[in-house]
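With one protein chain held back, the other chains of the complex are shown just where they sit.
Entry: subunit A
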Amino acid sequence: MYGMEQINTATGFANAKFGSSKGQGAKGFDEPEIRILELSKYVIKFELLNTDLSVANSLRRIIIAEVPTMAIDLVEVKENTSALHDEFIAHRLGLIPLQSFNVDQFNLSDQCACSSMCAQCSVQFKLHAVCSDRDQMEVNTRHIQPLSDAPIIPVQYVNDKGIEEDPILIMKLSKNQQLDMNLVARKGNGKIHAKWSPVATCQMRKEPIVEIDQDKINRDLDIEKRKEFVALCPREVFAFNDYRNAVEIENSDKCIQCIECLRFAQANNLERAVKIAEREDKFVFTVESTGVLTPEDIVSRALQILMRKLYELGTQMKKYGVNAD
């Protein structure tokens, strides 16, 4: 099983020394737990506790690539006298995030009962823009008009104060140029094309562990060296206490595992005074939505997909007589 015996070659000592894994295997974990740290309109930050790396990484992979959303997939160009060619505009349109709170209403187009396209698997839009009275004009997502009443529309960003931001710019037209297109949005996921990925970033990190033997450091190093040690960390994990003239850990969560401090310690014969590692049962996720779904929705959908997959795996294993445990 994973976890126990792994030796961190960079730090040179076994993870087991630290309190992260309590000497239990995966079975021994408590019930997995999610603790939400931050939640805003577009970003969720949460901790995933008491679970294995494989589960955490699966969640990460599913968030990026397997949560279905809607995106423009078919563009019919009726008129395009702009400077950009049809394919270029079509590619840009495809990347526009569409509000997909209702994705579940739709079928994937290849799994839909219809022969080519129907209201169950697609949403139609119109994009019409003419620049007649100005020298230059911006075509943005506001020019995309839905042709049905399905609530799938381009994302309109709202800033922290609740004020709408400028719509997404698609292209610019100069005088006497026009654009007339029919757009069709379809359901898909990030595996097919990145435009269906619901997230801008999905960050997953293990919580860092930083431990120093303060006594040893403050004893064996002179003040200059101690200051040097503090300055070595690019992320200001350590601080120099001016009253005590001592090195302290300021914020271990900032640690990027660059082991600059460890190297310094090794160079000064203080190998055992600094310990850098990561907790193996606690994962911090930061999921930033593109606006197609709310961030918490993305995570819960991802978890559902993960559970369905595991359930599927379990039934299949049973079917072939493998012990599902």
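Annotations
The working rule: a residue touches a chain if its C-beta (ideal position, glycine included) is under 8 Å from a C-beta of that chain, and two chains touch if they have at least 3 such contacts; residues count from 1.
FYI, contacts and distances are computed from a predicted model.
The protein name that UniProt records for the chain not on display, among "Mitochondrial import inner membrane translocase subunit", "Trafficking protein particle complex subunit", "Alpha-1,3-glucosyltransferase" or "DNA-directed RNA polymerase subunit beta", is "DNA-directed RNA polymerase subunit beta".
Across A:Asn102, A:Gln203 or A:Gln304, the residue that sits in touch with the chain not pictured is A:Gln203.
In the complete assembly, the contact with the undisplayed chain comes from A:Leu95, out of A:Leu95, A:Met117, A:Val130 or A:Leu306.
Set against the missing chain, the residues A:Ala194, A:Ile223, A:Met307 or A:Val322 yield one that touches it, A:Ala194. Hidden from this view is one chain, which touches subunit A at 9-10, 53-54, 56-57, 60-61, 64-65, 77, 83, 85-88, 91, 95, 190-191, 193-195, 197, 201-206, 234-236, 256-258, 260, 278, 286.
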